[in-house]
Each structure stands twice: as structure tokens, then as C-alpha cells.
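All protein chains of the complex are present and in place, except for one that has been dropped.
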Amino acid sequence: MFTKMPYGGDYNPEQWDRATMEEDIRMFKKANIDFVRVHIFSWALSQPDEATYQFEWLDKVIDRLHENNIQVGIGTGTAAHPAWLAKKYPDVLRVEFNGMKRKFGGRHNSCPNSPSYRTFAKRLVERLVERYKDHPAVVLWNVSNEFGGACYCENCEKAFRVWLKKRYRTLDEVNRVWNTRFWGHTFYDWDEIVAPNLLSEHFAENRTMFQGISLDYARFNSDSMLECYKMEYDVIKKESPDTIVTTNLMGAFKPLDYFKWAKYMDIIAWDNYPAFDTPYSYTALMHDLMRGIKDQQPFMLMEQTPSQQNWQPYNSLKRPGVLKLWSYQAIAHGSDSVLYFQMRRSRGACEKFHGAVIEHVGHEHTRVFKEVAEIGQELVDLSNTFIGSKLPSKVAIIFDWENWWAIEYSSGPHADLKYVEQVHKYYEALYKQNIQVDIVSTESDLDQYEVVIAPVLYMVKEGYADKLERFVKAGGYFVTTFFSGIVNENDLVTLGGYPGELRSLLGIWSEEIDSLALEHKNQIVLKSKLGQLQGKYDCNMLFDLIHSEGAEVIAEYGEDFYKGRPALTVNKYGKGEAWYVATNPEQEFIDHLLMEICERQNIKRVLNTPSGVEVTKRMNDENEFVFVMNHNKESKTIQLQGAYEDLLTGQLYQDQLTIEANGVMVLRV
Amino acid sequence: MFTKMPYGGDYNPEQWDRATMEEDIRMFKKANIDFVRVHIFSWALSQPDEATYQFEWLDKVIDRLHENNIQVGIGTGTAAHPAWLAKKYPDVLRVEFNGMKRKFGGRHNSCPNSPSYRTFAKRLVERLVERYKDHPAVVLWNVSNEFGGACYCENCEKAFRVWLKKRYRTLDEVNRVWNTRFWGHTFYDWDEIVAPNLLSEHFAENRTMFQGISLDYARFNSDSMLECYKMEYDVIKKESPDTIVTTNLMGAFKPLDYFKWAKYMDIIAWDNYPAFDTPYSYTALMHDLMRGIKDQQPFMLMEQTPSQQNWQPYNSLKRPGVLKLWSYQAIAHGSDSVLYFQMRRSRGACEKFHGAVIEHVGHEHTRVFKEVAEIGQELVDLSNTFIGSKLPSKVAIIFDWENWWAIEYSSGPHADLKYVEQVHKYYEALYKQNIQVDIVSTESDLDQYEVVIAPVLYMVKEGYADKLERFVKAGGYFVTTFFSGIVNENDLVTLGGYPGELRSLLGIWSEEIDSLALEHKNQIVLKSKLGQLQGKYDCNMLFDLIHSEGAEVIAEYGEDFYKGRPALTVNKYGKGEAWYVATNPEQEFIDHLLMEICERQNIKRVLNTPSGVEVTKRMNDENEFVFVMNHNKESKTIQLQGAYEDLLTGQLYQDQLTIEANGVMVLRV
Partner (left out) sequence: MFTKMPYGGDYNPEQWDRATMEEDIRMFKKANIDFVRVHIFSWALSQPDEATYQFEWLDKVIDRLHENNIQVGIGTGTAAHPAWLAKKYPDVLRVEFNGMKRKFGGRHNSCPNSPSYRTFAKRLVERLVERYKDHPAVVLWNVSNEFGGACYCENCEKAFRVWLKKRYRTLDEVNRVWNTRFWGHTFYDWDEIVAPNLLSEHFAENRTMFQGISLDYARFNSDSMLECYKMEYDVIKKESPDTIVTTNLMGAFKPLDYFKWAKYMDIIAWDNYPAFDTPYSYTALMHDLMRGIKDQQPFMLMEQTPSQQNWQPYNSLKRPGVLKLWSYQAIAHGSDSVLYFQMRRSRGACEKFHGAVIEHVGHEHTRVFKEVAEIGQELVDLSNTFIGSKLPSKVAIIFDWENWWAIEYSSGPHADLKYVEQVHKYYEALYKQNIQVDIVSTESDLDQYEVVIAPVLYMVKEGYADKLERFVKAGGYFVTTFFSGIVNENDLVTLGGYPGELRSLLGIWSEEIDSLALEHKNQIVLKSKLGQLQGKYDCNMLFDLIHSEGAEVIAEYGEDFYKGRPALTVNKYGKGEAWYVATNPEQEFIDHLLMEICERQNIKRVLNTPSGVEVTKRMNDENEFVFVMNHNKESKTIQLQGAYEDLLTGQLYQDQLTIEANGVMVLRV
């Protein structure tokens, strides 16, 4: 898609005078910045009233960038509607989860089902496309910005009913899938259905009295935003079919089912903002998730801060070298760009303390600018070598937004069960071993994998149990956990014994699920040593009380009235194996379990490294690139097999290498 | 009322197909289930629109149950109104404490003063009664379900003004009792009075700027719900005067003054849902409270879970034996039934993870079903022997909802003072000694008691001080605490020195009340050993600075500027004694104090047991039944005087017995 990795980021020259823009461009060149994203929040400027569009300012910006060989990603600007629109067409304003109608303010503030919003957003994009579709600088279109939130207004309610009709056809079917006989909720007319929020079924954001309606509203809300995206996408593609259209996503962002979105995005783009205490493996998981939502295609790192954020409680500076380390971490997991929010710090409003390539001091003699410029130079030198390359993987982790919503809407069995935390635990075990992982959806083909892991696969969609059975029969290894196989896609329990449709695959029946406060621990006791798995491990939270129905019992509970009952089982099934982890173990257990399973499937690490040194591999037809990243505060030595060249320095390594604290190496085998 | 303890519980066949019902009935019989509660949330099903009622489905259910000798408690179904009603008659929807008008959703969602709700609820009940009053299976009517919540709509405001007129006659009297001269709140017109909530006098649920109006609104809200109950009660009784009418209560449920409700209930019924960390003594107190609200009559345990709940943060399984232990605990405290929520787990919506007799697996080969069936068999064998028997008691604890409301609405002196906690502390001291307690209202006759305890009797209603004085004069022992005797029933301070109307009975004047953060402790120092009372005990929270006006000072404070001033006093008064505990002591002090007072009144324990072994006694004309319950995780040995037969096993015990962990014995003397 690109031949050189785009380098640059968000640029808002409309906040500054002309002379400042010239100064910006001078500095961009010093840093080898060759791509900027403009017009992200410029609707109000480009359309000062209903009848008037004024793009002359934007013409000048884009022309001047073009004259300086800087490519442009053009934002459609629809993420924040103008104040005049809100005043004249209040249907653009959202109704909040608590039922209050909003007034003008904030951002991403438009109701996705507002007729006025859709009309005016479309008109704006039409004019933008018409004007810039042939501009040689414009290489990418960014629809809106960080779609998110939700609305509960009457227009949304009406649209929800239409959505339901489309999905379920009859009200009888709605009543059935929501189980409305419970608590006498039967609907006899579509118009009786209202949005589920604090005024109706919810008593907290994540606590609902009717899971079915809340789950469908989550789907509907994601779809409504997606409709807005697609509307703009279609407008752009109609006029400019070959351009790249995308929008910037946000990793494991709960409200939007990005697997559905990815189908309509030419390339995935996402904004990476780890908090001051985010584990490195979590960031890696986010990159892999973003790669995964579009079939493992390379993606764009659309935003990251060059120095610090402003909206965290504590906004630590990136330590020297960390900007480079994290930029290469993105590349190492599949990014084909390094982009920042933002080029120049605003003088006012809520992001003025967000880091930028050009700080408030206004010149280039800053630590941050120097680090930015250094990366810019490397990308010029290098990035054409590995751009477009893929990450080979034999292991997949299933990630499913609908499952996530359903688990966390559930009333019981345990308030502290968080889906992404569970996914992260299994991911981390592989991350520590430098075993590459693809994050896949329930629609993904599993044939290419040796091991498939589905942490807390609570919701098993129609046909999915069959797919898993076929995978295992054919020799695949499948791992799943407690609270899996419980419901279908309408959050209706699969009757006949847990884990429902997975029961025969796993060879177990889970009779009961105990749920204890987290401080109350039990143990997983191995019946005999199995690779690294030996002795006992702590576990807590949920405890399945299972009966083996053919599965081999590998480990048992160590305490309580279910002492001696199975805690870890494996079921031979066809040529493969289906593993079941009946409780929430300490991390070390999962580390050892997955190590064992990978060894059984002969899955190798990219490299063997000390703790905190991350390694990934990207490949293209010619080469293999090994990215080595040292997240430690001290240098580390790694044993090598074979010879490697560090593309960043040209240095050759044989047998071993030493990587400095926060260091990065890009090795060519 | 019953000749055999009803055994069974909530049953919702309308959520399932016909074949499932047949399977249910088969299993009911296996478990000796002979009573189910139906139609609890079936309004929407039974009345699909304003003009149509359809009860054929219910006919079939009840007939089929009857054919299988299963009795039916029929719910009126008015706890959750249908969606069509909410849409067509929005006055049925509540306005929340924060002032927002609700939409359709949730349960117990109707405004109690909604004209439409009252009209349609009444019509439904009329039709139900007409249809089922003579059905031989129907032995009980359950009005609505777990009444609760509150509404702040305009209809409620209007009804509140009517309620006020009835109670106070004139606006002048309202102004007087609310002390509206304070902060210039004088009302000159009834219509100026609005509901006290977050938009008017409250800044939090329990924090009001005008205690008088909030207290009256609490009374009004309880009365409004009671009006709804009584409306249905009257409809049923008019047609079916001999049937049993009740509704299921919820223990120490703050919003409803159950002493008032009990007058209109043929039998008390309540739902027992201890949390994962509820002390056993607290559950015992709740049973005794439910027995107490209707003059110590036996009550119905209307709901408990056979295994786990779903709406707690952590929903632990009942350990093996615990279901039986807790079922007998209910009986031991006066229940004449053992009933469950629910017969079969729902497939969908918010209670699908709530335990049931028939689990999602759908068959009877589960631990839970087996435990249920075992109890069922025992009740068939035994329950006719002790049904209807009473619990003899010489000790009463006063419990008063209005006092509760007033204490916790109070602005000062201490944010952490919780009424039920204080009641529980005194209850627990007696519970540990196996001394039986009646919980009584301020209207109850005290003559039959030797000891009366009134923890934090903040509100002293008209005439109540006289009643207490008569009780003590006649030889009774009275115990009360700090923050007692402060106000009258309008929360107006009794002037002339605390503890107000109790001053002469107690023989003290409390000049000041110190209030310190809980971690700031003082001591109660005994002047000399008195039975178990000796040395010193910690105390905290509130500290009365009292002057004896005739009372004997038994203990003093150990620290601070009031070191040496009285902390525990006793006043000889007529033939009795009035004790005053001037501060909030550690539990052991209360244990020792009540042991001493009971010994002075020669009140005996039912049995002497090790810690964690609870004992109660029920009596009828023929027999005394001693219930022994071991809440410990290990077996315990108890010394006996005399011979006992365990009705559950037929075993005879002399001198001593050993009871297993979680064990239950029902001994006949």
C-alpha cells in the first residue's frame, strides 16, 4: 500500500498563523516527516454555516505540504459537529446513558442515527472528495476520528427497532431470544421497546436486568457508528475508488466490534496510548489484535505521543530511547507506519499538555525532537526493506467482542471477571516465550494454526463448536477455560450441561461453578509432572466442578469440598487435543501449560531471550527480519544460533549479542 | 395454617414448553416438592393488551400441578407491569430519586400512586380471584413480589400532600413538626410541598437538609406500597375470605415498615439471601425479626437459593450440607416452610445464573438436587411434629423502622452509626449464649419479658417512655444505649437534657456527645468486677458525657478529658433496673453485660454449646424441640443434661452428643 513507511502525524495548522506553518514545514524536513493528517476537527472551520463551505485555507495547507513533498491524510472532519449545527438541528446531539439530552460540547458528540448529522456529514464529505480527490498530495482519507460512545435518543430507539426487525424478523423471535417471559417483559408492539439504559434496564453501565436487549443494543450501537463510517466510505470510494480509506481505531475498545468494521477499512489504523502502568505485553497484544482484525494484514500506527499524554492521571515522559523502542514495537507487530499525535502542541484547550513533535518552546532543540528526527532518518534508510512483510504464526487466540459484551453484562457468577484480562493472561504466556500469536475472530479460518486458544469462550455462536471440533479432529490443539460454552449468541444458556456445545469436544461435564472473593484461593495440583507443569499453583475467582466424560484429568483442586476434582483436563479428540482449564490460575501455571502445549505441537520461539526482551519476526519473500526489543532498564545478552545483521547499525552478530537498556535491533537473518 | 410444611418454591413454566413441565413434575415428586408459587411475573402474559385476559395457560399449569398433588401459591403478578401498559399509560412509570422519569424496564417498576397502575392491577387481581378462588390446588395468594423502591413523581407528590393532611390536619402543624422556621422553609400552601429528593432537600440518598419531610416521605412511601398491597388483599379476601394472603418480605429491608405491613398479612413470608460474608447470627436475627413483626407467629421461608445466587459480587456455592443447615435454621427460628427460588433455572435474562432445584443440565443427578430431595423426604417424615410450634423467650429487643430512618437521616453526630449494626451487636451477645430473643415493636406488650433491650432508641414515641417505666417498675430489666431518648416521632429534639423522656428512668443527664473517627478508641473501665464484666474494654464512635442523677456508675471512661466519667450506669427503678451504655463498645463488653443481666433475671440458655453451634427451642402443647446447628467446619461435642432423641436419625443421646460439621439435629426432649 505504501512503499515507504509514512512518518509524521496529526497536524492542525488552522490553530496557528501562516508563518508558524512555514516554520513547521522547515522542521518536518529536518525530521524526515513525510506524511501528516489534517482536517480532523475542522468541520466548523470549513463550513461556517448551513449554506457555506470554505476550503481555501485547506487548499493552501495541502498545496504547501505538497510543495514540500509531504503527503496528506485528509480527515473528513465529522468527529465533532459545529456549534451552529447543534443549535439549529438539535437531533445531532446525543442522549446520554443516564437519559439526559446533551448540549453542544465535547467531541465525537453526534448521534449516529441523527438524520441531520447523516445529511450534513455526507454533504461535507462529498464536497471534500470532489475538491481533493485528484490532489497529488492526498494519499489517504481518515473518516471521522476515534469513533466511540453511544446514544439513547428517540431516533436511536427507532433505528434500534428497525435493526431488530432486520435481525429477528418477528417480535415473537425478539421475545424468544431475550427470554422476555422472565419478569413479564413480553413485547406486543415494536414501539414498546426502548433503549436499555439507566432509565430502563440498567442500574449501572455494565449491569443490566436484561442481557439480551443490552447485548443487542451494543451490537446495534457498533453497527450504527459503522453505518456512519460506511456512508462516508462510500462517498469517498465512489469518487476516488483507488484511494485508501480508513479510520483510527483504539485497540481493545469495547463499544465497537472492530472485526465487523475491518471489512470496510482499506487498511487498519490505530492509536496507541499505553498508560503509565500498561504492561509491554498488553501493548503487544493490542498491536496483534489490530493486525488480527483484518486477517493479519500490516496496519498503520496512526497515533502515539512523542513524549507524554495529558489525560492520564499521571503523564510520565517517555524515557530516553522509549519512543524509538515503542515505535519499533509497533513495526515489529505489523505496523507499516510511525505517526504521532501531534505535530505541534496546541496553545489552549484540553490537549495543550499533550506531547508533540514541536513543543511549546517552538524550536527543534529539544530531546523529543531529536529522538523524533533520529527515527525519521532510520525509516528513510530502512523501512522499504521490511514494509509489507508478514508475521508468521502457528498459534491463534480467539477474540470476540460479542463474547466480551456478554461476559461483562452477565449478572453473576463473578463481578471481577474481565474478558480482556483473561485473554491477556494467555497472550502473555506466549509473549514471554517469543512465540508469535495471531488474534483471530470466530469467523477466521483455523486451518493454518497448530494451537488455538479461546479464553473464556462464554458465547459459542452457531456452528462454532463444529468448527472447533473439525480443527481438533484434524490434529489441532485447542485450549479453553472455565465459563466457556455457556450461552449461544443471544446469551441464552445452552441446556443439557456446561460447557454446552463444547461438552463432547472437551470430554467433560461441569456440574457447578463456585465463585469466591479473589482473596480466597485454591490450588491446582498436578497429578504428575508434565513438562514444566509440576507441583501446585494458586487459582481463584471461579471454580468449575467437573466430571470427566472421557477427558484425562491432568490436575486437581487442592482444597475445599471439591478437593481432588479435576482442575485441568485434556481430551484426545481425533488427531488433536482439547484442553480445559477449570479455574483462574496464577500466571505461572498458564506459562507452563502453554509451554507444554507448544512443545507438543513443536512450535518454536523466534529467539530465546531473558525476561523483558521481546522478539518478533516479520517475513517477506526475500527476507526474515527479527526485531529485538529490550524493555529492561539494563542491557541484556542473548544467545544466537546463526549470524544476524543489525539493519540499524550494520553490525554483524554471531553466537550472541548484547542489547542496551531500552534498545532496539532489527536483525536480518 | 398448614399441616405439613410446604416444600417447593418459585416455578415459571411459562418460560418453557409443555414437555419440560412434565419433566419438572416428575422431578418434583422425586424431591417431595408439594408446593409451588406461580404467576409471580406473568402479568404481560396473562394480559396481552388492555382488553384481553388469557389465563388458559395458567389453568393448565395449575390443573396439572393439582393432578400431581402439588399445592399452588398464586402470585398476583403485579410486581412488573407489561410494556404495553407503560407505553399507553406512562403514569405507571416511576420518577427516580434523582428526578428522572423512568422508561419501561426492570421489575417492581410501578409508581404506587399511579392511577393507571392501581386500576389495572386491581382488574387483573379481580379476574385472577374470580377464576381461581375455588381451585382446590390454590392454597395461598402472593401479592406482587418483594415490594420496594420509591417514586417521586407528581402523582406521588399529590398523594403525599393528602397523606400529610390526614396525619397533621393543618399546614401549621406540618410547619411545626418539620420546624420549617429553620432556613425559612415555611409552607403557606399545600401545593408548595414537593417530594424530598436530589432535586429538593437531599444531597444523597441518606442525607437530607430537612429530616422531618424526609422521614414523613419514608413513612408515606411505605404506606403507599402498603396501600397497593391492601388493595389487592381486599380484592382477594372479598371473594375468598378463608384463603391465605401474603407477600414476600426481605428481612431488615429499610424502605418498608414491616410492623405496619404485618397487620395486613395472614402469614409472614420472607426471602432469605445471605451474602457470601453474612454472619450466621445476622441471618438468625432476620428470622427472628420476621417472626417478630407478627407477634412471634410462625412464618414462611418463601425464598432461598438451593445453591448459589447471581446478583452478589461473589456467588459462592452452598457447601455440602449447608442448604440443609440453613433450611433448618429457618425452621429453628419459626419458619413453617422451606421454599426455594427457583424450581428451574431460566435460560436467559439476569437471573439465569441463580441456583435452582433443576439446574441447566436439566436432570436430577446433581449434588444440589440430591440435597433438595433429602430435605424433602425429612419434611415429609417429620414436619408435622413441630409445625406451628412457638419459640419461648424472656428477652425482647426493640426494633423500630421509624427510629432506623430517623437515625440514618440525621446530620450528625456520626456518619458511621448504623442502626441495624447496633441491634445486631446486642442480638449477637444473646445468640452466642443460645438465649432466645423476640424482636418486638414499640407497640408490643412487654409484660411477658424479663429483659428488654433497645439499642440506640433515638426516637421515643408518644407514651413509650411511660410504657418502659411501667415495665421496669414491675421488675423488668431495661438496657439502652448512647443516642437514645433524643427526639420524638417527628425528629424534634426533646428539650431539657438528653436522654429526654428516658432521663428519669435511667437516672442520668447526658450533657454532651463526643463523636470521633472510628480508629480513635477510648476504654470502658469497670469500677469493680461484675460477673464476667471486669477490667477494661475498647469503645469508639460516640461518647456520652453523662452526669448520674441517681444511677449507679458501673464503669467509667479510661481516657480523654472525660476520663473517670460514667460509661455504664444502672438505675434501680421500682423493682427493676435501667441500664445505660454510654458509648459503642467492642462486642465482648456487650457479651459480658448481657450475660450478667440475664443471670440477674435468671434467664437460662437453651443449651450450653461451643462457639458456632447454634441452638433454639420450639414448643407446642405436647413437646419441646431443640434444634442444634453446627456452623463450624469441624464436628463439635456438646454436654447434655437429660435425654434427647434426634428426630432426623432416631438416635438417642444422653450426657453428650457430637454433631458433625454443618450438621443439624432436631432433638425431642
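Chains: A and B, in written order; residue numbering restarts at 1 for each.
One rule holds for everything that comes next: a residue touches a chain if its C-beta (ideal position, glycine included) is under 8 Å from a C-beta of that chain, and two chains touch if they have at least 3 such contacts.
None of these values were measured; they are calculated from a predicted model.
Contact with the chain that does not appear here is found for just one residue of A:41, A:386, A:427 or A:625, A:41.
Across A:118, A:354, A:424 or A:631, the residue that sits in touch with the chain not pictured is A:354. Only one residue from B:158, B:181, B:263 or B:370 touches the chain missing from this view: B:181. Contact with the chain that does not appear here is found for just one residue of B:240, B:515 or B:548, B:515. Among A:60, A:87 or A:169, only A:87 touches the chain that is left out of the view. Remark: the residues of chain A touching the chain excluded from display are 12, 14-15, 41-45, 48-49, 77, 80-84, 86-87, 96, 100-107, 276-277, 307-317, 319-320, 345-354, 359-362, 366-368. Seen across the whole complex, the unshown chain contacts chain B at 98-100, 177-189, 191-196, 198-203, 208-212, 410-416, 490-493, 495-498, 509, 511-517, 545, 561.
Please note the rule applied: only the chains that are shown with their structure count from here on.
Simply put, chain A must spin 120° to overlay its Cα atoms on chain B, rounded in steps of 5.
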